[in-house]
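Removed: one protein chain of the complex. Kept in place: all other protein chains.
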Amino acid sequence: MNAAALSVAPEKPTRSPTWESLRRFVADRFSLLAAIVVALFILMAIFAPWLAPHDPDENDLLRRLQPAAWMEGGEWSYLLGCDGLGRDILSRIIYGARVSIAIGVVVVLIATAVGTALGLAAGYMRGWVDILVSRVIDILLGFPYLIFAIALMAMMGPGLENIILALVYKEWVVPARVVRGEVLAAREMEYVEAARAVGAPRLHIMVREILPNILSPVIVVSTIRMAHVIILEASLSFLGLGVQPPTASWGSMVADGRAFILDAWWASTFPGIAILLLVLSINVASQGLRDAFDPKFSD
Amino acid sequence: MPSTRSSATEMSAPLLSIRGLKTCFPTRAGLVTAVDGVDLDVYPGECLGIVGESGSGKSVTFASVIGLVRPPGYIAEGAIHFEGIDLRRLDSEGWRSLRGRDIAMTMQDALTALNPALRVAEQIEEVILAHAGGLPGRGRREAARQRAVEMLRLVGIPAPERRIDDYPHQFSGGMRQRIMIAIALSCRPKLLIADEPTTALDVTIQAQVLDLIGDLRRELGMSVVLITHDLGVVAEHTDRVAVMYAGQIVETGPTQQLIEQPRHPYTRGLIGLIPRLSDLDAPIRPIEGRVPELIDLGGMCRFYERCEFRQAACQSDIPMNAVAPGRQARCLRVDEIPRLKEVSQ
Partner (left out) sequence: MNVLALVGRTAQLLPVLLGVSVIVFVMMALTPGDPVEVMLSGQQVPPEQVQAMRHDMGLDRPPLERFAVFLGNALTGDFGLSFFHRRPVTDVIAERLPATIELTLAALLIALAVSIPLGVLAAVHKNRFIDRLAAIGSLFGISLPGFWFGIIMIMIFAVHMQVLPVSGRMDYACEVAPITRLMTIDSLLRGRPDCFSNALSHIILPALTLALPMAAVLTRVQRAAMLEVLRSDYIVFAHAKGISRRRVLWRHALKNALVPTVTVAAMETGSLLGGNMVVETVFGWPGLGRLVVESIFVRNYPLIQAAVLFYAVTYVLLNFVADLLYTMLNPRVRL
């Protein structure tokens, strides 16, 4: 090799693959549709006060267990019927999206930030940092997720912040493991070695060189986890350990409706469909995202 | 050692006959024609060498013969006859009873070709049982086991009665290769397709395995197709050779003649790659350039870009040109090639 070849820094992966991936994602109709559904849910959550036809917390015992609009005894102004306290189910579903989406987004954002930082530190600095982080990960992996969250909720008591905390305490492990693995691989790559060779500071290498190149798997994993977190929150709320009444949450709506499965199937069916639809769409969209970013997965 | 029957065998009817074979693989980049118009005959009892670089289509040609082209690849055109049977019309049961019994195959690396999760005994016995229509119903398993042990002994596995119950990973590389050969030959096939039988092995074991195949060929009276990228192996172990390049056969002929006087520039290049004992200091001259992408080729000689002797006329489809009885080369300048000096570099 001659001197000229040595002086040229090895080429860093450029940004264009990301655009290529996004183009592939958009080309995948099915995933795109799912992404649109997710976007609609988010809009629904944001604009809930304008979209909801009724006050979600307004009791009306005259409308107790009123059936859905197309059934006998239904009214079109109460499209999906009313629950055991006569509250409009559609309005509660619209408001319930706020809880599900807020918790899903916030938990995954915090967990991804924390997990990425710890995974980056563990993977790049190795040594005692790695040992410490890896041990904590091992121990947290020793708990089934839902049980860990339930135990924490039992201890901390219900409430929005507590749910978020209870989920984040374990959720960060997922991105941390992904990032640590990617960093271990990236450390040996030429662009990192080149940066090290020119004496770039450690923090600079971690944040400016490695991080941008491992972001796509992190993003893909985060979106998949969002679906998981939403189901966990709904499960906690269903068990009565989540958001407290009267705040509408899909999980607790299903739980409330459970008392009326004999004569009012709609009370627990519709909120469940909302969970299913959102989670399904997130899963489809994130699978599409994964395939788009990494075509070798596509079989 | 090569037998000298090539001139005699060409009189008899071929065991295997391939005409106009074309095998394609759809890819993201386009339709790859891995094998493009191959004509080839294999005669009873002969050892035919197929030489070419990886990607020349030599393995795909014979994967097509045995009906095991990996999906999404498929045979697009051509005829393949084995003992007069049209293989392209075979149904799945027809294939099943043909494979292993009439045509057998060994693969490049026995480590990946043997099932890691099954004992060697099962892997040999199942072939014998699959083709043992004649064996008596009772005692079939014992008979199969007996035969399996014999096969292992035949290929030179020490203490076969004991080792037959081991797993493949418990054997050395050379032993595994022998086991694979034992499996392939356990039903005494008429044709053995040996795909790079020695590439995965050390040089010393290579010769042993090739000699083993040669001995068994004579003993069982079968034909062998030896697929390799190593012309040295071909020179020592085959009767006849077909050289493949970019999905086509570019030269065929009796081994000795072809090596002594190659008629295609590519063959000439390959021969330059064989280290000669007599002249170890002579520089090995690699062929410049690389095999073209096998997409939308046509309209010119496929070796054109790399050829030292190219002419304007080479920018057309080149047919096979007869050189001598049983010898052909896909070059316009077949008659001049032996006389031409290399272009000095």
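Chains here go by letter, A and B, matching the order in which they are written, and residues are numbered from 1 within each.
Basically, a contact is a pair of C-beta atoms (placed from the backbone, for glycine too) under 8 Å apart; a residue touches a chain by one contact, two chains touch by 3 or more.
Quantities reported herein were computed from a predicted structural model and do not represent experimental measurements.
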Sole contact to the chain not displayed, among B:Glu53, B:Glu126 or B:Glu308: B:Glu126
Options B:Leu68, B:Ile85, B:Ile295 or B:Ala322, residue touching the unrepresented chain: B:Leu68
Which residue of A:Thr112, A:Ser222 or A:Ser235 touches the chain not shown here: A:Ser235
Touching residue (missing chain; options B:Ser12, B:Thr27, B:Asn115 or B:Gln311): B:Asn115
Touch residues of chain B, complete complex, unshown partner: 66, 68, 70, 92, 95-101, 104-105, 107-109, 112-118, 126-127, 130-131, 167, 169, 180, 183-184, 187
Residues of chain A (touch criterion as defined above) contacting the omitted chain: 135-136, 138-148, 150-157, 227, 231, 234-235, 238-241, 251, 254-255, 257-258, 261-262, 265, 268-269, 271-272, 275-276, 279-280, 283-284, 287, 299
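In this section, only the chains that are shown with their structure count from here on.
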Distance between chain centroids, defined by C-alpha means - chain A, chain B (Å): 54
